[in-house]
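Left out: one protein chain. Kept in place: all the others.
So, chain A:
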Amino acid sequence: MQSSDHRPAALISGGAVFPHGHLTGIDGLQPHEIAFLLDEAEQWIEANRNRAKPDKRLAGLTLINAFFENSTRTLLSFEIAGKRLGADVVNMAVAQSSVKKGETLIDTAQTLNAMRADMIVIRHASSGAVRLIADKVDCPVLNAGDGSHEHPTQALLDALTIRRRRGSIAGQRVVICGDILHSRVARSNILALTALAAEVRVVAPATLMPAAIERMGVTPYADFDAALDGADVVMMLRLQNERMSGAFIPSTREFHLRYGLTTERLERAKPGALVMHPGPMNRGVEIDSNVADGVQSAITEQVEMGVAVRMACLDVLTRRARGVEGWA
């Protein structure tokens, strides 16, 4: 671990180390708070792998996964995380919810609150929806992705993967390539990685690059090959066709030609550079199969880290309510 990896968390203890009631985004977190969540997640990785000593610290608590937008892996990851910690997990899928009958989001929040949930995980298609709900409920709210805004646990699991594989985040040259404009993963990763002193480059065609992105502390590139020069980590993003109204690219074939990660292209990065993807992947579009399944790929490890990170977040955010010493 390098000294610039922000470790003042070790100097503070109890609730002061993470004073937030919710996790609605990486925005607003201090670098040492991000590092604290990563440290906490480390503790769950081994426990997850062997499960020799089940830890049921959330027994008796109810976790509601309210997903207003389709998801498979994030929902499953939160569900497993909650169950591993002994929580009663309830999944609320939008197809069965009263939202379809015209209920407003705030009504839904108040309903969930009245049911005395102990934690609520929200995914929603509108940016800011999770914060709106967090303002209306009494229990911790975790953002599982809101519109094009943030996906904080994805950024934490990506940071954890990088930290474990590269030894440090500070000083790493991370290239994020793909649909930056619509990506909440990109925004949360930019915030987390720049806070932890990584050098972040973002790559996209002009039509998928948000305005003023450089003011978030990253360097924008249109040329993927140039951006890959000396990269320690290459993070590919999915082309999010469902969020693209109108044509942003001429074709997926052309996108692959300019921005697809191939074996040859990967050679422009540092030897052994880490390949990442938040999934689900469009194989043959943003990433070739032999890269996705190759030795440099950390994609399945990301999924594994996801459970550990979500266990850590659920544990940390409920400590105050559980009366954990130093947090109550």
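Here are some notes:
In this text, contacts are C-beta pairs under 8 Å (C-beta built on N, C-alpha and C of every residue); 3 or more make two chains touch, one makes a residue touch a chain; residues count from 1.
By our rule, contacts and distances are computed from a predicted model.
Only one of "Malonate decarboxylase acyl carrier protein", "(2Fe-2S)-binding protein", "Indolepyruvate oxidoreductase subunit beta" or "Amidohydrolase family protein" fits the UniProt record of the hidden chain, and that name is "Amidohydrolase family protein".
From the options A:Val17, A:Leu63 or A:Leu132, the residue with contact to the unseen chain in the full assembly is A:Leu132.
Considering A:Leu105, A:Leu196 or A:Ala269, the position touching the chain not shown turns out to be A:Leu105 (whole complex). Considering the complete assembly, chain A touches the hidden chain via residues 27, 104-106, 124, 126-129, 131-132, 146-150, 184, 187, 210-213, 215-216, 245.
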